[in-house]
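Apart from one protein chain that is not included, each protein chain of the complex appears where it belongs.
Moving on, here comes chain A:
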């Protein structure tokens, strides 16, 4: 855990981008090594996601990939680079630009037992496919009296990037969270991105899988072929006693930056990466709340009707007696995301805000000796 924590500060910067990677070796299908215990392997998140797709498509012929530019182009963030050469045009399907229809087609194919992974080139584009995601992916299992399953993975980049403008900076988790029957998962590290995507592909439930546009070039340790992570389980990133900070996706790094600062100031916050945005892992969440008795939710989502709003309500409802302080939230401003750098930064949560919020909730502490 400590190693992971130390690694994170570098990740927020651009260290990962500069590192030289033996790319050709990664592009080829990774040959199964005869040596069982390998040295720790590092790669970019986009490569980890690509490995997950590659391995699952190899394992199960029912898995296929559908989306705009996923084939010959290799995916807008390289996540499916070269896969069409290995699996052919029938399994790696380049679609025209028509989110509503290719989403519906993927779901229709899933009803017959295929396991399509449907990529939204940008999560914002999936608003055009909202009806299919809601009424068909989400509800069909129920309305058919349990007859049909819709084992799709709907994945793609979302979140606030670097000056991408309002439409390409959306956090659709708040839109999708109220759809009955759809599961929401947000990956955050190289390791969990691969392990979670593999689990999502194997799941019979429709899973919306959130990747963050700024994390594709994060570098870190990646798991092997059999590393599969539970979709419904939160991850305690840093154990602490003063306050529970619940966060997910890129905000995990913002919080960990703040945590390092807080540590210097003598605070000991607990940081929990939610991972499962629906359903919430209430076991892990409740255990943490009982321990620290204070809650701060840090998210990139909108404050109104967002993930934090839902989590805050659930904690207040079910853990009220465990709390010594009202539930606190740090969310994005309820405005369209601006293009200008300074304005964009002002709409999303910064580490200094997290530090400030923890200080005011926990009270003054004696700083550690330098």
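In this section, a contact is a pair of C-beta atoms (placed from the backbone, for glycine too) under 8 Å apart; a residue touches a chain by one contact, two chains touch by 3 or more; residues count from 1.
The rule is simple: contacts and distances are computed from a predicted model.
Between the names "Ras-related protein Rab-4B", "Dehydrogenase E1 component-domain-containing protein", "Multifunctional methyltransferase subunit TRM112-like protein" or "Sorting nexin-30", the one given in UniProt for the chain missing from this structure view is "Dehydrogenase E1 component-domain-containing protein".
Of the listed residues A:73, A:142 or A:341, the one in contact with the hidden chain in the full complex is A:142. Among A:67, A:82 or A:106, the one in contact with the hidden chain is A:106.
Touching residues on chain A toward the chain that is not drawn are 64, 90, 93, 95-96, 98, 100-114, 131-132, 135-136, 140, 142-148.
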